Every structure is written in C-alpha cells, then in structure tokens.
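Data first, discussion second: the structure below is written as structure tokens.
The other protein chains are all here in position, but one chain of the complex has been omitted.
Now for chain A:
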Amino acid sequence: MRVMVFVKATEDSEKGLPPTAEMTEMFEAMGAFNEELVKAGVMIDGDGLKPSSAGKRIAFDGASRTVIDGPFAEARELVAGYWVWEVKDMDEAVAWAKRCPNPMPGPSELEIRPFYEMEDFGDALTPELAEREQKLRDQLAGQ
C-alpha cells in the first residue's frame, strides 16, 4: 500500500531554516534515515516545504475566489514536508515512522495517511459512476 507521511510544521519550522549546528545535525540524521528507507525499498518520493510565509491560500465561496497570502496561523495544522512510502501495511508504516529522527528541535508530529486505491470504492462505484469518472479522466487526458 502507498501512504503519504506528513511532517507537521512547528513554530520553529515556520521560521525557516536557520543555519545552526543543531540544524546540520538534524539534516545528517534525516539523511541517514532517508538512506535507510531507500535501501529498504520503502521511500518512493519525499521533499521539504518552505514555511507558510512563502505560500498562498485560495478560499472558495460560491463563485468567489479569494487569494490569501501566508504566513498562516496554527503551525500544527500546516505541513513542513512529506514522504510517499510503499509499505505492506499500516503496521510497517508506523514501525518506520517511529524510527524517524525527530524532524524538529522541539515536540513534533508525523501523520500517516493511506492513498485511496481502486478496491476501496468497492460496490459504491457503480458502472454508471465508473463510466462518468472515465469520461472525466478522458477529458482531462485530452486537455
């Protein structure tokens, strides 16, 4: 199964990357962990994200679209980085996540979320719905 692992932001990560010795150490530890993931055939993608001060939000309400500039409040609800892992099951994903060095100087959190797979839709995806989805995908491919 494929999972996305989010590295949740903290107030520290929202400040950007100060070139401290501590930061260098964290990068080294993370590099070693990434290497372990690669050698186990688990990591298939991953990257870090800049603080939300470099980001924008687009708010929807009916027909209106409002662009909101970062930074955004509530650091814990923001994402500082992610991986995509291919694992056998959630237990394995958890076991790997526990091995991750703490990605932040203070308390921090990883969140593991499985991707939807076709069989998850099961009977809910009737032939009519499947066909409609198919048409949508065709249109997307044609663009």
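By our rule, a residue touches a chain if its C-beta (ideal position, glycine included) is under 8 Å from a C-beta of that chain, and two chains touch if they have at least 3 such contacts; residues count from 1.
The definition used in the following text is that contacts and distances are computed from a predicted model.
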Any idea which of "NADP-reducing hydrogenase subunit HndA", "RNA polymerase sigma factor (Sigma-70 family)", "Phenylalanine--tRNA ligase beta subunit" or "Methylmalonyl-CoA mutase C-terminal domain/subunit" UniProt assigns to the chain that's been left out?
"RNA polymerase sigma factor (Sigma-70 family)"
With the missing chain put back, which residues of chain A would touch it? List them for me.
35, 38-42, 44-45, 84, 86, 88-89, 91-92, 94-96, 98, 118, 127, 130, 134, 137-138, 140-142
